[in-house]
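Showing chain A:
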Amino acid sequence: MTETLLIEGLTRRFGGHAALDGLDLRVDAGEVFVLLGGSGSGKTTLLRCIGGFETPDAGRIALEGVDITALPPHKRAVNTMFQSYALFPHMSVAENVGFGLRHAGVGKAEAARRVAALLKLVRLEEFGARRPAQLSGGQKQRVALARALARRPSLLLLDEPFSALDRNLREDTRVEFLRIQRALCIASILVTHDQEEALAMADRIGVMQAGQLAQVGTPEDVYERPASRFVAEFMGMANFLPAVVRERGRGTTLLRLADGNLPVRSTCAATLGSQVTLALRPERLALGGAGENRLEGIVDGVSYRGATLDVFVRFGTTALVVRHPLGNGAGVPGAGAAVTVSFAADAAIVLPD
Partner candidate 1 sequence: MSRRALLGLLLPGYAFLYLPIALMVVFSFNDSKLVTAWSGFSVRWYIALWNNGPLMEATWLSLRIAALSATMATVLGTAAGFALAHGGPFRGRGAFAAVLSIPLVVPEVIFGLALLLLFVAGQALIGLPIERGFTTITLAHATFAFAYVAVLVQARLADAGTDLEEAAADLGAPPSVVFARITLPLMAPALVSGWLLAFTLSLDDLVVASFTGGPGATTLPMRLFSAARLGVTPEFYALATVVLAIVALALAGAWLARRVAVARESAVE
Partner candidate 2 sequence: MRRLIVTLPTSWMAVFLVLPLAIVLAVAFAEATASVPPFALGFNLGNFATLVADGFYLGTFARSFVVAGVSSALCLVIGYPMALAITRAPQAWRGAFLTLVILPFWTGFLLRLTAWIGLLREDGWINTVLGLFGLGPAEMMYTQGAMYVGIAYCYLPFMILPLYARLSARDVALEEAAADLGAGPWRVFWRITWPLSLPGVVAGSLLVFVPAMGEFVIPELLGGPAAETLGRVLWGEFFANRDWPMASALAVAMLLVLMLPVGIWQWKQGGER
């Protein structure tokens, strides 16, 4: 699989602060790559550098093998879908979608054909003559997408495309987008701060932190095997317990929790004798159960979540959150009850300190 985008050592400074700090990135042909990060992580700056709206202070950007670092936006085979949609208010939907074709050497008849086809693709065939002011948020978003696809770019950039939509619409729109993306097989970079969205949409995720990529991998990689506490926390709720690595065996590591010196077995490799942080995802913990790791504790309280129940268990000075599935007639433990929390060895994620 050839790479569509290759970035090396990208740096961008604002004043004394480095928004991008020697970043390397590779995006493969046809894949959906999600840049996930909080505000200030540099994800938007990175997107703008790729689009050509920011000039990096150092580094190289290559699109399909060609160095585009110095090219202005209108000469790059990259198209952007803006967070605010940026639809031209004084042009109709059809004129918006066809705008890019005027400068692509496409004849009028061909352009009209393509516009019609694109509008059909985003299910807005009847809307060609309307103005952006007459569209709903979801419709504007689809026009913005159609417009960005018109020139058949090698790379599509999407800046928080779903954040302005309400919850219900978001799910449907995501599915729609993936359908179109798979059909056209365009490499896409999607920027978001919503880890749920990233997990649902990405072929690969790049978690950004302070201008660098903290981890790049498939959604499972990043969720189940986070490289650091930052990534683990960003990807979802987790319990963090300090521990020390006591023994190393084949495929298994024995740790001792700092609190109470309790033993925990993990499938993660770790350096003998090192201080580490043990991350446990609440949904991998069970009350009772057959996991090889067991911890005894007292229930502090519960929080009803509809499909699940968050159970707060305390042992020693440590508090754990266990996500207990409901709906199978399983018993609900009350506050003060003594419980055993069990989990498998591969649920014990070891993170370096």
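How these were chosen: all candidates are chains of the complex that A comes from, given by their letters.
Going forward, a contact is a pair of C-beta atoms (placed from the backbone, for glycine too) under 8 Å apart; a residue touches a chain by one contact, two chains touch by 3 or more; residues count from 1.
Just so it is clear, the structure is predicted and the values come from calculations on it, not from any experiment.
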item: In-complex contact partner of chain A, selected from candidates 1 or 2; value: 1
item: Of all residues in chain A, those that touch candidate 1 in their complex; value: 51-53, 72-74, 78-80, 82, 84, 86-90, 99-100, 102-104, 129-131, 133-134, 147-148, 150-151
